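One chain of protein is taken out of this complex; the other chains stay put.
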Amino acid sequence: MSSQIRAKWTKRYQIMWVACLILMFIPLIHPLGLPTPVSKQVKDYYNTIKNLPEGSIVAVSFGASATLLDEQEAQFLATWKILFETKQKVIFFSTTEDGPMVLNMNLNKVKPESYGYVYGEDYVRLGYAFLGEAGQAAFSENIRSVYTSDFYGTNLNNIPLMKDINSFEDIDLLIYEYTSCTDIEWAVRQWVVAHNTPTIATTLGCCGPMAAPYYPTQVQGFLSGSVAGTELEIISGNPGPGAAISDASNLGIIPFFIAILHTNVEYFMQRRKEK
Amino acid sequence: MADILAGLVGTFFIVSVLSMLWKDNIVFRFGQACIIGASMAHYCFMNTQMVFTQGVIPLSQGKLTLVFPLLLGLLLYSRLNKDIAWLARYPTNFLIGVGSGLMIAGTLRGQIIDQVKQTIVDLFAGFASESPLDALNGVIILVGVITSLSFFIFTKEHKGAFGYITKIGRVFLMISLGANFAGELVWYLTQMIGRLMYILNQLIWPLLGMA
Amino acid sequence: MILLALMIASSYYYWALTTDPEWKPFIRHIAALDAIKEGVGKSVEEDKPVHFAMGASGGQMYSTLVSMTLTALAFLRYVSGLCANYGARLIVHMPYQTESIPMIEGTCRDGYLAAGAPEMYRRDDMRYYGRGALSWTQGVTASYAEEGVGLNLSVGIFYSDCPISLEMAHIMGGMNVGGTGRWIMVYAFAMMCDYVFLGEEIYAAAAQVSENKMMLSGILIEEIGKFAILGMLVIGVILEFVGLNLVGVLNL
Partner (left out) sequence: MATIQREIPKALLIISGVVMLLAFFLTFDIFTELKATLSSWTVLLSAISVWLGPVYAVNAQLMNYSRKKTTANLIYLIVPILFFVLFFGVALFSPGDISSASYQWLYIHIYQNVGATVYAVMFFTLASSAYRTMRMSSIEAVALAFGGVFSAMRSIPIFTYYFPWITGLGDWILLVPNVAGGRGAVIAAALGAIVVGIRTLAGKETTIQETS
């Protein structure tokens, strides 16, 4: 490619990029409220939580990464709100280094106390332990083999909620959060196949295709990407950051499609000329 | 004030990374110099801390077998002197040995046997389903796997009838690449919007007193 | 297990053949290989360096991706030899795994030595950028901008780092050649490279550049594996039709 042609293309890229940026920016300042249809797997995800009897024990395996939060924060906030609204007892455990920090930021926003929740009685945070597949297996068999104390260093036996909770037998639902696409297999193998624990999953948009084959038989519902977060916000009636992201992505991607159209029109016109 | 300072610092680095798309500039260069230092420091600190907590301290408490990995690790530094660089082959060969053993076992199961199995399962699940479309999908997957695998045959030129088979394989491969592309494109789009939201929420609204 | 045994047995068969000086296996031509030479030539013409990258996380030695690291090293040896022959400068962007540095440096030196120009090797062209894609992509881009890009050869383990390094090399006038065995990222190579090794082609291409019979025999061993799998698929489907359960056997 000669340097002139290259320069011409670079100019085109820059026009497309600027157009994308402007179109992403506008809805953030001036929300448009464009429609978002709710997909089946998100409805099933929501209903799985909603249909739990009040006071069920929900374990949240939390493998979030702070750099990927834009993609997932809407999912998290909406899920925690649903859990608290339906008065479930929640056990959070972090499987990544960033997990506790992200959870901290999340809970500061959602404020469990505003739902009448008391730490230690209605929800508990178990801190961080690196849990690979073997770790998930160990946790499901015996929670205390992985965590002996909570995030704040209190022995699990001294926490009212944890007193009678030891293993998968005491857990009514697993919410499995992960960011490495193949990790869904760990939950399926170690919780679903091994113990038949009802499981729902939340992950990145690009991991959706790998989670789909397990739905709805092994995983009862799943959220993939920020769009799913928005859908959950809509279906649960809890507005959050997802709506703005959806709005912005609706518009922001349009220059990309126009570019694809343009390059093809140009190509076919060139071909006609050559003929 | 402290929040605005944080917003300013964060925004500077966001702009620094993005500015490279326009052209090479001093803001980008300065930002990347900062981040390389920070990244190395984080990595060095985490690992050095681990060497102490999982190596040196247990060793001092009598776990003598840890001498081997600690010593092997130090041998990696022999590369810095050309005359004794061969010493680094000990740890390197050990690591690759462990890796290769692990790789053969894991790959065989997860990426070959499971994939073959799933292809057959998909086909027969399709046949068992009431919808004829599911059966068709099962057949498409089987054809796709066979033709795309054939594309990777190197001992035969892709000509004649075999050429057509590999051509079909290429089409499947390309659709798959397109789908992977789209998954990541939309994810990265969200990341960009997230950064714009950060700039708005952490810097612009607070500066305008609209937080 | 049977598949593994079959592959080991065929390995020994072909390894025995490699001792025969007359033996030369037929392997189809991979276009991207010629492009490496062309790219090094272009770099010399334009007086710009050749860049070699094996991924921000491409130095994995004790994970299931170790073979890709080794394959990348075969390319490094080849391209460093070419650079020595053509008189091009080679910049190596090393992965964050520091344990792989000794081997990367050793391989690079080997390439220069084999080409008879060990004095051309420069340690300061071995670049390190700290942990992860975030600083690696920044460092690589800055290097392209500062020093220019002739050929950018990227082979190895790539995650979300190649969409930046490849596109930036392209925009800055470089010629991209490369590939990865991680299928999920192959799309970036297919779209951004002038010449691409699609998935497994990197293994075959590495064998071809090595010009070593032992490595070449590997391609034939792979072919045996492929035919075995194609056979397994066809037989499995037939067996299932007649009511025998191969899936159950595979589950064992």
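Order as written gives the chain letters A, B and C; numbering starts at 1 within each chain.
Definition applied: a contact is a pair of C-beta atoms (placed from the backbone, for glycine too) under 8 Å apart; a residue touches a chain by one contact, two chains touch by 3 or more.
Fair warning: this is a prediction, and the values are worked out from it, not measured in the lab.
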Touched by the hidden chain, restricted to displayed chains: A, B, C
Option from C:163, C:178 or C:236 whose C-beta touches the chain left out: C:163
Candidate in contact with the missing chain, chosen from C:66, C:83, C:120 or C:155: C:66
Chain B, residues in touch with the chain not shown (by the definition above): 6, 9-10, 13-14, 17-18, 20-21, 26, 29-31, 33-51, 54-55, 65-66, 68-70, 72-74, 76-77, 79-80, 82, 85-86, 89-108, 111-112, 115-116, 118-119, 122, 137, 140-152, 167, 169-189, 191-192, 194-195, 198
Contact set of chain A toward the excluded chain (per top definition): 9, 12-13, 16-17, 20, 34-37, 39, 66-70, 101, 205, 208-209, 212-213, 225, 227, 230, 246, 249-250, 253, 255-257, 259-260, 262-264, 267
Hidden partner chain, residues of chain C it touches: 1, 4, 7-8, 11, 15, 61-62, 64-68, 70-71, 73-74, 77, 94, 96-99, 101-103, 106-107, 109-110, 113, 118, 122-130, 132-135, 137-138, 160, 163-164, 166-168, 170-171, 181-183, 186, 188, 190-192, 198-200, 202-204, 206, 210, 212, 214-215, 218, 221-222, 225-226, 229
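The rule is simple: only the chains that are shown with their structure count from here on.
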Greatest separation from chain C - chain, by CA centre: A
Most central chain, Cα average position: B
Chain centre separation in whole Å, for chain C relative to chain A (CA means): 34
Whole-Å gap between the CA centroids of chain B and chain C: 16
Whole-Å gap separating chain A and chain B, where each centre is the average of the chain's CA atoms: 19
Residues of chain B whose C-beta touches two or more other chains: 180, 184
For chain A, residues that touch 2 or more chains besides their own: none
Interfacial residue positions of chain A with respect to chain B in the complex: 14, 17, 20-21, 24-25, 28-29, 68-71, 204-206, 208-209, 225-227, 241, 244-245, 248-249, 252-253, 256
Chain C - residues contacting chain A, complex: 134, 171, 173, 184
Chain B residues touching chain A - in the complex, by the definition given at the top: 21-22, 179-180, 183-187, 189-197, 200
